[in-house]
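Okay, handing you the structure first.
Only a single protein chain was left out; the remaining protein chains are all shown in position.
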Amino acid sequence: MAAIELRGLTKVYPGGVKALDSLDLTVPDGEFFALLGPSGCGKTTLLRTIAGLETATGGAVVIGGRDVTGVQPGGRDIAMVFQDYALFPHMDVSDNIAYPLRIKKVPKAARHAKAAEVGARLGLEQLMDRRPGQLSGGQQQRVALARVMATQAQAFLFDEPLSNLDARLRLEARTFLKKLQRELGVTTVFVTHDQAEALAMADRMAVMEAGHIRQIGTPAEVFQRPANTFVAAFIGSTPMNLLDAVVRGDTLEVAGCKLPVPASAEGLLTEGEKLVYGVRPEYMTYSAQPVDGSLTGGVVILENLGASHLVTLDVAGVLVQAVVPEGHEPALGEQGYAVPRGDRALVYRDGELVTA
Amino acid sequence: MVLRKRSVVAVLAASALGLAGCGQSSGGGGGDAIELTISQNAIAGGKNAAAADHIANWVIPKFEEAQKAKGKDVTVKFVPSGVDDEQYKTKLSLDLKSGKGADVIDIDGIWAGEFAEAGYIKPLAELVGPEADSWDGWQQIPEAVQGLATFEGKKYALPVGTDGRVLYFNKTLFTKAGLPADWQPASWQEILDAAAKLKSSGVPVPIQINAGTAMGEATTMQGVLPLLAGAGGEVQKDGKWTGASQPLKDTLGLYQKIYGGGLGDPKLQQEAKGRDKSFQQFAEGKIGILLEGDYFWRGVVNPKDGVAKMDDRDQVVGYAKIPAIEPGKGIRGQDFVSMSGGALRTVNPNTKHPKEAFELLAFTLSADALKEETKDGNVRITPRSDVNKEILAGEPLLTYISEQVLPLTAYRPPVALYPQVSVALQEATAAVAGGTPADQAAADYQKKLEGLVGGAGNIAS
Amino acid sequence: MAQVTSPPKPAEVVSPAPARRYSSDAAGLGRLRAGAFVAPALALIAVFLVFPALWVIYLGLTNYRLTGAAAAEPQFVGLDNFVKAVTDPEFWDSTWLTFQFVLGSAVIGQVVLGFTLAWMLKDRRGTLKSVVEGLVILAWILPSAVVSFLWVALLDRDAGTLNALLGIPGFAWLLDHPMLSIIIFNTWRGTAFSMMLYGAALGNVPPSHLESARLAGASGWQQLRDVVFPHIRGHILTNLLLISLWTFNDFSPFLLTAGGPDGKSEVLAVHVYKVALQNGDLGYGAAISTVILLINLVVAVFYLRLLRSKK
Partner (left out) sequence: MTRTWAGRIGFYTLIAVLLAFFTIPLLWLAAAPFTSDPTYEVRMPDFTFENFQTIIEHPYALGSLVNSLILAIGTALLVVVLSALAAYALSRVRIPGRDALLYALLLLSSIITGTAAMVPLFQLAIELGLIDSHTGLILILTGGLLPAAIFMIKDFMDATPKSYEESARVFGASPLQIVRHVVTPVVRPGLATIAVWTIANVWGNFLMPFLLLSDVEKQPAAVIMYTLYTEGGQANLRVLSTFGLLYSVPVVLMYLFVSKKYGFRFHGGIKR
């Protein structure tokens, strides 16, 4: 019973800056939920307001069915991992993990036993009497997680839990974190600015911009059907092609090419309307031979993505990108034909997805 | 005045809360038991240790005993101290101002004026009653010494002792330079001649007369004032201060001859610890002639416990009276001059038991107490002639001072302004030692003096 | 508005809790508790610092003396003491000497030497570090009454250690170069504080920042300027402020030169000592103390401008 529910949550800083603008959000019990957005979008403020480290200017925070808006952080039955982990530098790992229990007046022996147990679960047995300063970034992260686990709180809040790790470690930690959350089944909200991280780990996610939530959904939904051009541009390791389009009968004219109206927008467009046509490079079929309904242009850039290549075509002065599988990459300068997948192409009107 | 109001409150608070501490007598109420305190700038194991021991080990038990014999229960506590005179004076002033302080206190004779003006001390007759003036000891104290304790015609204290200044010289160096071992110059020129001979015989510092501000009052007492007296001048006479008069110019002129002519070491005069060094150098046979008080003999080159011991003091160190500039040209037409100071002991006006406190005070200056105090090598010149006669017998220098010098001596004016004038005099000597012409330095002094004493009207032309 | 593409489960029943306001500072202190934390210190400061300090300022407006008639009946004299001070060349000489003293021994001597030591010893451990630190701190914690003897012995004209080492017997450091002597003395005496403060402050500079600067090929000086300095700006400000203030009020040169020769090393603190304690002129001494306070105020504002403006 530890769903997190936010109702009309508003945070205005003393200077008048509106960090959160009347947010509504519900994170069901046991969900791994990501708050994603560029820096300054209010995602960290939102997390800190849930934690109680910031007081809400308006609205309510409800955790596990209890309105905790006016409750001190310590009374909300939550636990938090900070971006810098906030491990106490003067305590060894064991004391750090046991600290929440010390506050709860758990006897020394009992809390150290608990610390040892949690530590062992996270592979920290050998490090229990080290100081945080003697640990690697990954080890520090695991200590911070162990400390949170030791609290047995109703909900966990992670603030950029992976940002202090180097790239290699980050991938490992991602998998580890997801597995751990699954096993513990504790409602967890985490903040990240890295869309790949959010997509990889979250059950559901909210994409934020300037104090507003721009889209809430599962990673698949957010990736496949970005609700607006902001989300469309923000999500995805290769940016979505967002191309100006004009409705011409039952086709769209994009960069001088004629493309069929995507399935999602059929019957919703008006003749001559100016729109934005969006399709992810991953959802393009590339061909070296002329194909109908393709975006056609010369290959100007080739980028190796490992198992695939990102091809950039110059289509009448507009750059269009497509992902080409291994073994099919074209040569620079040759003519290419990229066909958007009709069921994945999207149309945006005034920045918002055109959909039934 | 807020200031005054505060101090009144302070006094009230202190007495109301019974927090007068050890500084004030606190017994009295109801019973017969009386508690007295006596303080001096003396402390066992430190400054003036012998005096402190004397009070603690002799005066207190004997006095308590004597009181008991009279049927009075009196206990006395000694409050030691052992700091710079200036710091002692500061503390004492603050205590007295706040209605605190020991019942019997010691002050330097030169402070009498300013303390009296501030109301810190009171005429003894007023405070204690007629027995203060009828104290039998007065008959034994010479008029001049009594003057130390007198301010505006009233006796504020009992004198504790006095001293005198002479020229010390190193007989070994004198012999080497072909000078007599029983040297007694009759004029300043003879001093300069002797110094010149010492110089040519290779003495590093032929003569040292204190100058400059670093030495503080030592410059005035062991330098300017004896010379000024020798030139026929006094720093203050009949209420008027001496400005850039001829005697002052002559005095500064002598400094110029000594320090400008390479007869003295001007650097020694400027060093913060210069006086200590001059003592050490005299003891090491590097200084030919040194103008100092009897303390130099007793406390510095004393072979027993001096700070710059000279094992052969009695053989090597000679002494001579300070001559006037020329015979008969000194103050009062004297051939020889000196300066003296001395401490005073008095009853704290804040005391609850003025009569008993005076008894204690008088007891410390009884013949017996003084004889006891000056035993075992602690001889000094006491205020009492009867005692001096006895105790100085084996002390050639002190006898010499007591018999030959004290009749010639002069005292500083006991007025509040004196310490500041003294600093101005020190600055004048510093300027001369540093190369300023004597007349210029005298003119500068006059200017400064006008600022201090409130205009040229208070300066004798 | 947010577009919810995947509706969550319906909301649970919520028990309404009164929205109590609470503090949002890091530790959840709140003004009230913060006040309680500050109160004991402020109370002591109010009684034993502010009150007597204001009293001193008031004394500066009187002709109060330790002894004499003015001790019994002090008069309010308005700004007379201040007029006397600013028209007294001795006061200005003393002020000028104090500036030399503060600039030479505190701002240049202690700060530079203290920072250099902290920087040199930053990444070191072991005996060398303990020995150097220990000696520097020894100079700082020894009582000034003892230290003054050490320096008189060091700089003595005839038997001094320094002259013996340099082979220049008779060189009168304290007489011919009194300011230089007390500046070097005070540098020796006070460097430890700056060293410790900077040492602690440097420990606060994230090593990763330094490493990345080093990787970027920054020279030692560039590292200092671009990485270290921004991190310890606050400490530098505090350090400069405190040691300037302390040096302004430092009385220990008196123990070495007694302000001499001829007032050539009579810094303001010594001047006040002479005026207030030796001459007993407490009113005038208090007035000079007030002037020192004003000078310190100007210096503090200058430092604040210098170091805060770049934020």
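Here the chain labels run A, B and C in written order, and each chain numbers its own residues starting at 1.
Going forward, a residue touches a chain if its C-beta (ideal position, glycine included) is under 8 Å from a C-beta of that chain, and two chains touch if they have at least 3 such contacts.
Remember, it's a predicted structure, so these values are computed and weren't measured experimentally.
J.: Let's see if you follow the contact definition: name the visible chains touching the chain that is missing.
T.: Looking at the entire complex, the absent chain's contacts are A, B, C.
J.: Tell me which residue among C:L49, C:I108 or C:L306 touches the hidden chain in the full complex.
T.: Considering the complete complex, C:L49 is the one touching the chain left out.
J.: If the hidden chain were put back, which of B:S81, B:T162 or B:T351 would touch it?
T.: Of the candidates B:S81, B:T162 or B:T351, B:S81 is in touch with the missing chain.
J.: Looking at the full complex, which residue from C:L61, C:V77, C:A106 or C:I288 touches the chain that isn't shown here?
T.: If we include the chain that is not displayed, C:I288 is the one touching it.
J.: Can you list where subunit B touches the absent chain?
T.: Within subunit B, the residues touching the omitted chain are 6-7, 9-10, 13-14, 17, 19, 21-23, 43-48, 79-85, 87, 90-91, 94-95, 98, 100, 273, 275-276, 279-280, 295-296, 299-300, 307-308.
J.: Name every residue on subunit A in touch with the hidden partner chain.
T.: Per the touch rule, subunit A residues meeting the hidden chain are 51-53, 72-76, 78-80, 82-91, 99-100, 102-104, 131-134, 137, 140, 151, 164.
J.: At which residues does subunit C meet the chain that is not included here?
T.: These residues of subunit C touch the chain that is not shown: 23, 25-31, 33-35, 37-38, 40-42, 44-45, 47-53, 55-57, 59-60, 64, 66, 113, 116-117, 120, 128, 131-133, 135-147, 149-154, 156, 158-162, 164-165, 188, 193, 196-197, 199-201, 203-204, 206-208, 234-235, 238, 241-242, 245-246, 248-249, 251, 269, 272-273, 276-277, 282, 285-286, 288-290, 292-293, 296-297, 300, 304.
We adopt the following convention: only the chains that are shown with their structure count from here on.
J.: Taking every chain's C-alpha mean, which one sits closest to the mean of all protein C-alpha atoms?
T.: Of the chains present, the most centrally placed is C.
J.: Can you give the whole-Å distance between the Cα centres of subunit A and subunit B?
T.: Subunit A and subunit B have C-alpha centres separated by 91 Å.
J.: For subunit A and subunit C, what's the span in angstrom between their mean Cα positions?
T.: The separation of the two C-alpha centroids amounts to 50 Å.
J.: Need the CA-centroid distance for the pair subunit B / subunit C, whole Å please.
T.: Once rounded, the distance between the two centres reads 41 Å.
J.: In the complex formed with subunit C, which residues of subunit B make contact?
T.: Checking each residue of subunit B against subunit C gives 1-4, 86-87, 89-90, 93-94, 97, 111, 113-115, 117-120, 212-214, 216, 267, 270-273, 416-417, 419-420, 423, 427, 430-431, 434.
J.: Can you name the residues of subunit C that touch subunit B in the complex?
T.: My answer: residues 58-59, 62, 64-76, 152, 157, 172, 174-175, 255-263, 277-280.
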